[in-house]
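Every protein chain but one is kept in place in this view of the complex.
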Amino acid sequence: MARQWGMVIDLDRCTGCEACVVACRTENNIATVGDDQAGRGRAIHWLRVERYYEGDFPDVKVKFMPVMCQQCGAAPCEPVCPTFASYHTEEGLNGQVYNRCIGTRYCSNACSYNLRFFNFYNPTWEKPLDLQLNPDVSVRSVGIMEKCTFCVQRIKASEIQAESEKRPLRDGEVQPACVQSCPTKAMVFGDLNDPTSEAARLARSNRAMKLLEELGTVPQVTYLKRDSWNGAENV
Amino acid sequence: MAQKTSEQINEELLRPLQSTSLTYKLALVFFVAVVAAAGFAFSYQVNNGIGVSGLQRPVFWAFYITNFVFWIGLSHAGTLISAILRLCNATWRRPVTRCAEVITVFALSIGATFPVIHLGRPWLAFWLFPYPSERGIWPNVRSPLLWDFFAINTYLLGSVTFLLLPMLPDFALVRDHAVGFRKKVYNVLSLGWTGTPKQWHRLEMAMSIMAIAVIPVAVSVHSIVSWDFAMANVPGWHSTIFAPYFVCGAIFSGIAALIIAMALLRKFLHLEEYLLRVHFENLGKLLLVMSLLWFYFVVSERLTAWYGNEIFEMPTFWSTQRGDFSPLFWTMVLCNFLIPFPILAIKRFRTIAGCVIASIGVVIGMWLERFLIIVPSLSSKFLPYSYVTSPYRPTWVEITITCGTFAAMALLYMLFSKFVPIIAVWELKAGDPNMKVVREASLAPSAGQALPHGSEAGAD
Partner (left out) sequence: MAVADAIYGLFPGPDSAERAVNALRDAGVAADKMVILSPEPFDQYEFTHRDHKTVMPWLAMCGGIVGGTLGFLLARFMQMAYPFPLITGGMPLVSPFPTGIVTYELTMFSAVVTTVITLLVTTGLPNWKAKVYDEEVARGMVLIGVVDPSESSRADLESRLQRAGAAKIKGTGRFAKA
C-alpha cells in the first residue's frame, strides 16, 4: 500500500519552546524578512506556534499549538493553482513545485489555515549567513509561494538510502527537522498507512483531534489534546 | 424630433474625425502622462517584487483583483445595450450602441491586463495558455483562473467582433469623405465595403447571430470571474449567490459607465441633437432597475450571513457592518442605492445631470463593493491567530496603477472617437425614432462624369 506520511503532535508534551520553528527555518532555507516587513505581516514561518490567550489577569490561560501545512487529503489549495504548482504526491504530501509557481496566490487564499507563504521580495542572506544554507533545499526567489513540505528532502534521502541498502524504510527513520529537534519528543512522524508505525498508533488515541476538521480538508496532522491533571479534557 | 439630411448627419458625426480642439490635446497629454506613470509603477513592481504593494499574509489579493473584477464588470455595458436591446427591437438604442461596445472592448482589455499585473512572476504569464511545453505540463483546467482565461478571451473576441462588424459601413463612409493617406487607410479598414444588398443582409444576419451569442458569453464571463472567489472556502466567499450577484453588479456598473461616457461625448463632441434626454432617461430607468436588483442581492447575502451566525463568517460580517471596513461599506450603500434611487426614481430629477451624478456614485460604489468582497474576507479567515497583522493599506504602486487604468480607459476612448465615428451613422439613419432623415432632392456637384442631360432632380 502506498505511504501516507502524517504527523502526530502531542499538545500535552509541547512546551511552546519553538525549537521546532528554528530548526525548520534552518533546514529549509527560510529567509528572515526584517522587522519592518514582519510588522506588515509578511514574515515566513513554515511552522509556527499559535498562541491564544484566554481570560484576564491573573487567571490567564495560554493555549498554544505548533501549526504547519496539514498536507490535506482534500486540499483546497490544490485544485485552484492554474499551473499545477500545488498538487498531491503519491505519498500523500501536498507538493509545492517552485518552478511552476507564477505567483497568482490563489492557493494561499484558499488555504483555510493560512499556512502558505509568499516571497514578496527576493530573499537575501547577509554574509556570512549565506554559508548556512542547506544544499538539499532550493532557495526560492521573488514571487513564489512556499510552505512546509514535511522536509521532503529528508524523506527522499531516507528512501533512496533504504533502497540502495535493499531494505524497507524503518519506522522513525525519517525525521523532519521539527520532529528531530523537539526536546520533549512531542512530534512524531511516520506512515499513517502502516498500522504498526508509531504515528498511526498515536493517531488512534482517544485524545486525537484535527484542526478545522469540520471543513472537510482531511488534514494529515493529528493533535493529541492536552489532559489536565484532574482528568478534564483541555486543549 | 430632429430633421436632418443624410449629408448633414454625415458632416456632424464625422466632424470629430476632422478637427481637434486644444482641450482634446491637453486632455490627451494628461492621460498619457498618467498611463506612463502607471507603467512606471508596474515596472518598478516587476523589478522589486510584489512587496512594493500593500499585500500581506493573509490579504494576498486586494487592489489588483478589485480592479480586475471592476473592469471586467464594467465591460458588460456594451452587451446589455447592444445585444439585448437589439434583440428586443428597442430602436432608441441606435445612437448608443457603438459608445457602449467601445466601453466593453476597452474595459475588457484593461481588465484582462490585471491577471498579469498581479502575478508574482508576470513574465511567466504565458503558462496559462495551453501549449505543448517542453516540461510536458499543461495548465490546470480545474482552476477557476483557467476558466477566466478561456472566458475572457472568448468574450474579448466576441466583443471586438461585435464592435468591428458594424464599423465596416462607417469606415466606408469615412473613406469617401477623406483624401490622401487617410483615404487609403480607411479603404483598407473598410475591406472594400460598397453597400450591396447582399453585404447589408449578411452583416445584419451576422449581427443578429452575434447578439444572440454574446449574451450568454457575457453572463458566463462574470459568473466565472465570481467563481474565482466562490470556489475557495473562505468565509464570505463560499456563497452560491456570487454568480448572479456579480452579473447583476457588472451590468449595473456597465450602465453607469455608459451614461457617464455618453454625457461626456455629448458635451465635448456637441452631439446634443443625437444623444437626447430620452436616451439618458431610458438608461436611467435601467440603472434604477439594476440598483434595486443589486440592493436585493446585497440584502439577501447579508441577511443569510447574519441569520446563520456561523462562527467563521461572523468576524468578516461584523468587520464590514460595524468594524474596520464599515465606513467603506456604508459609503458603498450610499453610492449604489441611497443616492441613485431617489434621483432615478423621481422623474423631475431624472435629467441628464441627475443621471450622471447617480452614475458617478454607482461607479465609485461598485469599485468599493469589489474591494469589500475581497479584503475583509481575507483579513479574517478561519484561524484568529492569522488574522491580518496590520490592516491592509494600498501603496503608491497600487494607487498609481489604479489611476492609470482609469486614464487608460479615457485615453483609449478619446483616441477611438477621433478615428471612428462614435455614433454608428448607418444605424442611426436606418431607424432611429428620434432622428428623421430628410432625403435631399438636389445633388452637390461631383467630380464624376455627367451626361449632358438630366441633372435636374427627380422629386422624391
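Residue numbering begins at 1 within each chain, and the chains themselves are lettered A and B in the order written.
As a working rule, a residue touches a chain if its C-beta (ideal position, glycine included) is under 8 Å from a C-beta of that chain, and two chains touch if they have at least 3 such contacts.
All of these numbers come straight from a predicted model, not from anything done at the bench.
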Touch criterion as defined above, residue of A:74, A:157 or A:209 at the omitted chain: A:74
Of the residues listed, B:2, B:84, B:185 or B:203, which one is in contact with the missing chain? B:203
Sort through B:35, B:173 or B:276 and give me the one touching the missing partner chain. B:173
Of the residues in subunit A, which ones touch the absent chain? 73-79, 81, 84, 86-88, 90, 218
Missing-partner contacts on subunit B, residue numbers: 5-7, 10, 130, 136-143, 146-147, 150-151, 153-154, 157-158, 161, 165, 168-169, 172-173, 175-177, 187-188, 191-206, 209-210, 213-214, 216-217, 220, 224, 426, 429-430, 437, 439-444, 446, 448-451, 453-455, 457-460
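Just so it is clear, only the chains that are shown with their structure count from here on.
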Provide the C-alpha centroid distance between subunit A and subunit B, rounded to the nearest whole angstrom. 45
Give the list of subunit A residues in touch with subunit B in this complex. 37, 39-43, 48, 50-52, 67, 76, 79-84, 100-106, 108-110, 112-114, 117-122, 142-145, 211-212, 215
Over in the complex, which subunit B residues touch subunit A? Could you list them? 48-51, 55-61, 115, 118-122, 124-125, 127-128, 137, 139-140, 142-146, 149, 228, 231-234, 378, 381-386, 388-390
